[in-house]
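Structure incoming, see below.
For this depiction, one protein chain was excluded, whereas all remaining protein chains were kept in their positions.
Presenting subunit A:
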Amino acid sequence: MNQALRYSWISLGREWRAGELRILALALVIAVAAVTSVSFFTDRVQRAMSLQATELLGADLSITSSQPIPGEFGREAQERGLDTARYVSFPTVVVSDEDSELAELKAVSDRWPLRGTARVSTTLFGEEQETQSVPDSGEAWVEARLLQLLNLSVGDSLDVGEISLNITRVLTYEPDRGGDLFQLAPRLLLNVEDLEATGLIVPGSRVNHRFLVAGDEAVINRYRDWIEPRLGDNQRLESVADAQPALRNAIARGEQFLSLAALVAVLLAGGAVAVAARHYSDRQSDTSAVMRCLGASRRFVLQVFTLRLLWLALLASAIGLLLGFGAQGVLAWLLSGWFATELPLPSLWPIFTGMGVGLITALGFGLPALLRIGQVPPLRVLRRDLGAPPPAMWLVLGLAMLTLGVLLLWQAGDVRLAGFVLGGAAITVAVLWVAALLMVKALTPLRSRGGVALRFGLANLSRRGALSAVQLSAFGLGIMALLLLALVRVDLLSEWEGSLPEGAPNHFMINVQPDQVEPLQALFERHDMERPVYYPMIRGRLSTMNDAPVRPEDYTNPRAERLVTREFNLSFARDLQPGNRVVAGQWWNVQDPEPGFSVEEGLAETLGIELGDILEFRIAGEPVQAPVTNLRSVEWDSFNVNFFVLSSPGVLEDFPATYITSFHMDEAGQRMLTEAVRQFPSVTVLDVRALMQQVRDIIDRASLAVEYVFLFTLAAGVTVLFAAIHATRDLRRRESAILRTLGASRKQVLAGLLAEFMVMGALAGLLASAGASAVGMVLAREIFDLPYSVNPILWLMGVGGGALGVGLAGWLGARSVLRQPPLLTLRQVG
């Protein structure tokens, strides 16, 4: 073993000079560089995205309860060196000299918010500034809307319960606002010290206590572990991962895109290593035969080649790591303008990931080809036609799939995602393989047609069935990855971004009285704005389910408990709204609807509502009963008006309703809004632009990161193509020398090569298009939960691009083959 270790190291240098290991090393370097740059960068981006998300939570962790938070929680957090803050919020009526208005009170402690920064201005609609402080005792910071409603300005005072507060700031932005948009009254921020004096908190008051914690990630995780078993029934823990649903979706999807990018890079790199290793082992047959002749045992030969592969993997991984680290550094620098905050430094994990991926990829994809070097008979020194038997296909594929599976699971950390990618890859390789074999048959009759160049090209393809299949698989895989990158990615991203389009509604108008709808529409028209759709909204409490009373104490889930104590916003609709999809049961017959309710699937799950259950709502004291006829999925992140519960026409029309609408408005529409508020003071306008911008920023950053990450995947794809072309260079060199000896012109030889590569590229492209479409469709439906339709351009680009790309690559690779005189070539490789 020692001798093998020493010899493998010495001979690595020699082999390297001979240049045959370079392509294998290059494949490994790119594999590791791709994986580590992805790892390093996604590590940083994920950290940044988590930071961003903490802003919406205002903390790293928060505990919500309807009861005061036990002091024990705060003491433990402080002992662990964590930052803490708390606030209490509840709706209440605030009073000015002339008027009163419902406001959403928020009594905050010092240091609130722990993540993100609040912004205020000193005058109504004045310039906003970030602030690190909270209202002093006796002060109130209020939203502009409240000032308008109460006709107050900064400097005035208003009454909150039993105390009077002095308005010192206009609150323009609150990072952890979020929440249930439709029930938001304007915000009033005060110091928590003043809360008791207001006298508003009495036993039985419906208030929301929130305890915020922030600090070092590891400490936070340990604190979380500590606190989880201590949480009471009415206490709910929220972390970044379960922040607002829209944001949660955005982050989850972003992370999935990033994982996918890393996975495709790993997959391609493996393909490149497999092709390069096979080529290398072909060329090492002589070395092996000579070593055996000179008395080396088969065991020794195997040890030398395996160790050499390991040396190479270690060196290549080290270089790949450096490259990967450098690449992500450049990436982070390039993207620095896009991130509001400095990207946090990556953790050390990607180093282990990179080394691990390098070794696993080298062994898993390269070993089967190298192992057969030991099987080369020593007699080869006399009879050159004796080579090693090709590696058993089941061994190559089995080990490759196993390796891929391990890598995917490790990198994706998501069994489903790993499964889909692995399944897609397995099916693709299998299909490519079968297609290559069928091709041999299909091309045979064509061999007697066409010009000499085409026929020679086709003959090459059809004769080298096994090698063609390997090449075709590599090309197919490479093209498929490129298609996934170029088109499916764009398709998926645009579908994803499409869920939050530029013109998405950014304002809501609520409390619109029925007789105000028409004048409002006229107002919109006068300002050249599109007339929005108004939805009726009726408030009702869920009273019975299947004639059994609904009581909060029957639910253990705090969300369910909260839901059944509040009034629902009900509506009725004839047609299914855009962004809604019936997932169970049937939408009502539009012509002759039977009474029925349509319930959002998430709500149904929380409250245990099933299809056919009879629900009774109490609206203004009157009961309304109907069965649940369907369940709906709703795109909540679309910012359209949506309802948890809808009734069929004819059920709720007679009840008093207010109307709600959402619409898109840019700066120019501000005048219309001012006029609307003046003309219809009871109408409430909610501006959700800030919140939307936050969500959109995160989506944008994530997509940008994905695109950059995919550049490495692209490099890996190109390496596969390069490795595949390089693998047959000697063969082609010899063939073209013979052809030219026999009198073929360069043009004829090139035309033959071009024909072969283009046909192969077109076929690989065809299969790759099918594969990419299938993978895209599965990913869209099963992972990203997006609609996806097959893009015909994908097929065009797959087949055309495959033929042109592979043809061009083959042509470029072959030109050097034709450069030297045929005599030299025949002697070198003869």
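Throughout what follows, a residue touches a chain if its C-beta (ideal position, glycine included) is under 8 Å from a C-beta of that chain, and two chains touch if they have at least 3 such contacts; residues count from 1.
The definition used in the following text is that contacts and distances are computed from a predicted model.
Asker: One chain isn't displayed here; going by UniProt, is it "Protoheme IX farnesyltransferase", "Ferredoxin", "Anti-sigma factor" or "Putative ABC transport system ATP-binding protein"?
Answerer: This omitted chain is identified in its UniProt record as "Putative ABC transport system ATP-binding protein".
Asker: Pick from A:E561, A:E635 or A:E735: which residue touches the chain that isn't shown?
Answerer: Once the missing chain is taken into account, the touching residue is A:E735.
Asker: For the chain that's not shown, point to the residue among A:S164, A:N221, A:S745 or A:S789 touching it.
Answerer: Residue touching the chain left out of view: A:S745.
Asker: Which of these touches the unseen chain: A:V330, A:V452 or A:V583?
Answerer: A:V452
Asker: Could I get the residues of subunit A that touch the absent chain, sorted low to high?
Answerer: Subunit A touches the missing chain through residues 385, 447-448, 452, 455-456, 459-460, 462-464, 735, 738-748, 821-824, 826-827, 830.
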